[in-house]
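Okay, here's the structure, questions in a sec.
Removed: one protein chain of the complex. Kept in place: all other protein chains.
What follows is subunit A.
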Amino acid sequence: MMNQRRGIHLDQSELLCKKGCGFYGNNAWQGFCSKCWREENQREKQKQIQEDWALAEKLQREEEEAYASRQQKPQSQSTITPFSKFEERKTKEKSSKVHTVTKFFTPSTKTPLKKDSVFDAQSSPSPSSSAGRHSSVDTDHATREFIDFLKPLKSGREIFKQCRAFTESMVYKRDMAADELSECVQDFYQNLSERLQTQFKGSSDHVESVMDEVEKYMMTRLYKEVFCPETTDDEKKDLAIQKRIRALHWVTIEMLCVPVDEEIPEVSDSVVKAITDVIEMDSKRVPKEKLACITRCSKHIFNAIKVSKKEAASADDFLPTLIYIVLKANPPRLQSNIQYITRFCNPSRLMTGEDGYYFTNLCCAVAFIEKLDGQSLNMSSEEFELYMSGQASPNWPQASGASSCSPGSAALSQVHKRLDLLTGLGERQERVMDQARQLESDLIDWTDEVEQKVQSVLESFPAETKNPTETTTEGTSAASSAIDADNIENELLPPPLQPQVFAG
């Protein structure tokens, strides 16, 4: 009651802005005037944002603490500002990383929890730079696998430390010439494998498997820096070979004397698989995996040859077929890939292993394609020039002489057949259109003609119609007699029956 009364009776001061700026306030603005309300509101919002920030920071700090405790490295809960703490964490991380790895590899590792902490420590170089994180998923994965692999090894810690240090140092050498980079990596391989050799007392299989993992780890991390580096003309070479292969699209299976019969489904299937594999090479990062693609491709080729020839493939059969496959596939960045494998693959594999043999054959195929001329395809250089310039194509006459259609260009000749069919259809379409147009003009002519006829009939009609109207006006009897008179058949009718009188 009292309140109400008070509410009714408003003092002047109560109507004014709470801030006392002299303007009137408003209930909707919590008693402030519009200007003061805006200011107040802004301040409020700012405060909210700051609180959010504080909360976020607090959460982050908590996370960090949890992280630190997981590492069993309790951090001092000092009153440092979040940013400096972050900085400190970064440096601490760097120093602790090696430490945790060290710990990890010592025989006293018991709990799986520690394993996690190692992984965290490993994936942590990227979180500090959020941009780097996204691209390093692969490398993190490689690192983890590498650690997993090294875990049971006595000297695993040592190997990992060396590889990591070397890889990191390589990143700063990106301006170096590719050959020098290659030299560095190869020297590292050699030194490491020599040391491993003495360590494992000559168990070369073991050394090799370790070296494989070392290569995998290092090259996954270095791939971006050292694949087709800007300091080389690899890219130019890529484009040159690509253009060259495209210009050689007309080369047939017969010209290369490829002992493969693509009419057999299994063979054509193998050919397709071989093409897919050699193209896939570009998508791999590790030299060994790239080599594995070439090996798979080669195995498919051997299968194709074996099915076609019913005997084991020799090099005499294999190389031409590989050349054919490369020509058909036109693998992306071919030269870059070859150079990359040459520079950064473990040399022992490249020199004596089976993979090395297939890789060498691929190099041969590329060299052959680069130098290819009429002579190597058993044709005159004039003919070769003609095909290269696109003025002639060996496929066209073959397609027309359908009886001797080759299996190699089966698809091509089919395409040509289809093309012929299409042009035939085009001609027929043209003819149909012509005839349709003819028909149309005929129709127009016909209607014109009909119209003319009607016109002429109409012109002559009034003279005829006048007569009957005149006759009708003269007399209907005459007309009726005339109608009767017209009836010629009447004369053929028997005479009307006469009544007969019977005596009786």
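Keep in mind that, in the parts below, contacts are C-beta pairs under 8 Å (C-beta built on N, C-alpha and C of every residue); 3 or more make two chains touch, one makes a residue touch a chain; residues count from 1.
Methods note: contacts and distances are computed from a predicted model.
Between the names "EF-hand calcium binding domain 9", "Mitochondrial import inner membrane translocase subunit", "N(6)-L-threonylcarbamoyladenine synthase" or "Ras-related protein Rab-21", the one given in UniProt for the chain missing from this structure view is "Ras-related protein Rab-21". Shown as candidates are A:60, A:342 or A:393; the residue that touches the absent chain is A:342. Touching the missing chain, out of A:60, A:162, A:197 or A:393, is residue A:197. Across A:209, A:360, A:414 or A:447, the single residue that touches the chain missing here is A:360. The chain omitted from view is touched by exactly one of A:137, A:351, A:411 or A:425, namely A:351. Per the touch definition above, the residue from A:169, A:209, A:231 or A:314 contacting the chain not shown is A:314. Although one chain is not shown, part of subunit A still touches it, namely residues 182-183, 186-187, 190, 194, 197, 202, 204, 243-244, 247, 257, 299, 302-303, 305-306, 310-316, 318-320, 338, 342-343, 347-348, 350-354, 356-360, 363-364, 366-368, 371-376, 381, 384-385, 388-390.
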